[in-house]
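With one protein chain withheld, the remaining protein chains of the complex are depicted in position.
On to chain A.
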């Protein structure tokens, strides 16, 4: 179980055959020119796949931009209507869903987790890749092992702890336990190995730099691309997280945005255009980020990011 996950999938088939040659382009989206030209089947298949991928998101906008009654009509409308602004206003003003508060909470929680994950990931990743200390390998292995423990396993005691800390229905409960990730450390370690030359560190040491200054002035700038990718993936993960917020933020008055959506959906009278306006608001920030950074996100995933 541990063997395949410890090595990022993209590199594992690489290493045995083309060791040196493909190391360099890994930092970018790293694509070799494919040999085969795409045939009609491939093009057709890709077009269908692209439509299937985009359609649900498009459909979300269509329903969100029409009246509530239009959602139930048959045949359905396939073009956006003109009620998007009105529906968004209605969902923002819905007192039960508290979606504005949810957006703010999600932003604060995901933002905080992202900053600390990247910082401590870089710091520890740098240490594991470039510093010498006793017990390094055992500690690294234990970090990899922690990545495989699902949160469900400790959910009951974690809930009891949150209760004792007085953190139930408080965003501290969805922030503090996740401030540092094993995955982040592992990713930054892999990147540090290739991105920071040992000679540079040695030179800095000879010049009398402290370890901290070496990290801050030599390592950190070199780690910036990987930090960006890790930050994007982390922000996405916690913005979209549902399971743990559902457990500890039971009071709908102080939700994350995903919990607001759940509250909207649970209303006795379902108002589809309002629900979908909510999903548009919840998805929009990530779609915008995705559009700007999709190269980095995709290369991050292709480098062997884990799910979610």
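Here, contacts are C-beta pairs under 8 Å (C-beta built on N, C-alpha and C of every residue); 3 or more make two chains touch, one makes a residue touch a chain; residues count from 1.
Note that in this section contacts and distances are computed from a predicted model.
Missing chain, UniProt name from the options "Phosphate acetyltransferase", "Cytochrome c oxidase subunit 1", "Branched-chain amino acid transport protein AzlD" or "Sugar ABC transporter permease": "Sugar ABC transporter permease". When the missing chain is restored to the complex, the residue among A:38, A:141 or A:193 that touches it is A:38.
Among A:115, A:200 or A:301, only A:301 touches the chain that is left out of the view. Chain A meets the missing chain through residues 1, 4-5, 7, 9-14, 17-18, 22, 30-39, 42-43, 45-46, 49-50, 52-54, 56-57, 59-60, 63, 71-76, 120, 123-124, 126-128, 131-136, 139, 143, 146, 148-150, 152-161, 176-177, 179-180, 182, 185, 208, 210-212, 215, 236, 239-240, 242-243, 246-247, 250, 258, 261-262, 265-267, 270, 272, 275-276, 279, 282-283, 286-287, 289-290, 294, 297-298, 301-304, 306-308.
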